[in-house]
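Let me begin by presenting the structure, written as structure tokens, before commenting on it.
Then we have chain A:
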Amino acid sequence: MLDASNTPRKLVEVSGLKMYFPIHAGVLRRKVGDVKAVDNVSFHIFEGETLGLVGESGCGKSTCGRAILRLYEVTDGIVKIDGKEIAKADREALRKMRPTMQMVFQDPQASLNPRMTVASIIGEPLDEHTKLSKKEKLERIYELMDQVGLNRAFANRYPHEFSGGQRQRIGIARALALNPKFIVCDEPIAALDVSIQAQVVNLLEELQERLGLTYLFISHDLSMVRHIADRVAVMYLGQMAELAPREALYARPKHPYTEALLSAVPDPDPTLESERERIILKGDVPSPANPPKGCNFCTRCPKVMEICHSVEPTFEEVAPGHYVACHLYQSNSQNAGATGASEARKEHIQQGEEA
Partner candidate 1 sequence: MPDGALPVLDVKDLKTVFTTRGGKVHAVNSVSFDLKPGELLGVVGESGSGKSVTMMSLIGLLPSPPADVCGGQVNFEGQDLLQCDEDALRAIRGARIGFIFQDPMTSLNPVFTVGFQLMEPLRKHMGMDKKAARKRAAELLELVGIPDAARRLGDYPHQFSGGMRQRVMIAIALACDPQVLIADEPTTALDVTIQAQILELVKELRQKLGMAIVWITHDLGVIAGIADRVMVMYGGQVVEQAPARELFADPQHPYTRALLKTVPKVHGERDPKLSVIEGQPPILMAEPSACSFRDRCPHAFDRCARENPRRRDVAQGHDVACFWDAASGEPHNA
Partner candidate 2 sequence: GRGDDGHVNIIYWQAPSILNPYLSSGTKDIESASLVIEPLARYDQDGNLVPYLAESVPTVANGGVSKDLTSITWKLKQGLKWSDGSPVTSKDVVFTWKYCTDPAGGCAELQKFDGVKDVKAVDDLTVKVEFNEPKPVPYGPFVGGQSPIIQAKQFENCLGAKAPTCTDANFGPIGTGPFVVTEFKPNDVIQMKANPNYRDPNKPAFATLTFKGGGDAASAARAVLETGEYDYAWNLQLAPDVLANMVKGGKGHIVAGFGSLVERLMLNMTDASPNLPADERSTAKHPNPILKDKAVREALSMAIDRPLLVKIGYGEAGKPTCDLVPAPKNYAANNTSCMKQDIEGAKKLLDEAGWKPGPDGIRVKDGVKLHLVYQTSTNAVRQDFQSLIKQWWKQIGVDTELKNIDASVFFGGDPGSPDTFQKFYADVEMYANNFDGTDPETYLAQYACDKAPRPETQWQGTNMVRYCNPDYDALLKELSKTGDLAKRGEIAKKLNNMLTVDSFSILPLVDRGRVSGQANSLGGHVMNTWDSELWDAANWYRIK
């Protein structure tokens, strides 16, 4: 780990975050269990950086992002943004802090109220948190529209009159309205097509540079995350599998899940594509209501060991800034596991270097 004194400030600190959705059943609707959408997740984000968060559908990425912004009442854990505790803040305090943290949503169509004009959508946060005069407000709205590259003439239009990329810009303008420091981007490009994805990503990058924003960039598009993120976190079934600086993660993934994930991404190059061997994961993701015992990847892991079925691996730093939750790298696991792990590690590193 780098020395704390010369690293940038940690803007967001998450530790032990848990977000359980209760399951009720029976005649009396007693609680019979939980969907452990996010289960004991810890990480931090430095000021001005982009943390990519990847994983398969349903692994809890969105839930994690929403829990950080307290859009859900979190089950447990601490979330600090800009030094202030969020997870347990009272309503008024939370409302005061809303301007510092904002969100851009996955589905640009669904996240815009179809019955509001662009101006009123972008103006809504201003109404909520500022006391600008009508004229000032309009001025600010136009300014924001310029910022995200929307023609001012569109102010009176409705969301359905825009293309997906433009809609996403509206969403971004809304998020920027209050000069936030931290923005959670929940799959902002998933619903867009390639050429437009690039526009949106560029816009986000440009804004980050200009305004010094910090992003949590949620996506399952690994190539795009590689492009935009400084560090990347991989989630699987509600838990962190791996977190590492971008280059390290893409060049030398440690967790078998990350490997599989990376190998599955098609490359727009037929020559490469035809030669590449894919690691195809078998089966579906287990239900987060009923995760497997031990390591939660053990049901699909190509390198599964005996220990994986019984002991849950801890999330540990195995190289500077590189965290993994896998028995292959576990420092304090039992002997049998340890030998296996070190062998596997060797093999693994070789694989990574080949890629």
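Operating definition for what follows: a contact is a pair of C-beta atoms (placed from the backbone, for glycine too) under 8 Å apart; a residue touches a chain by one contact, two chains touch by 3 or more; residues count from 1.
Candidate selection criterion: all candidates are chains of the complex that A comes from, given by their letters.
What you see is a predicted model, and the numbers here were worked out from it, not measured in a lab.
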Checklist entry - With chain A shown on its own, which candidate in 1 or 2 touches it within the complex? => result 1
Next on the checklist: Residue numbers of chain A touching candidate 1 in their complex, please.
Outcome noted: 56-57, 163-164, 192-199, 201-202, 205, 220-224, 226-227, 250, 260-274, 278, 280-281, 284-285, 355
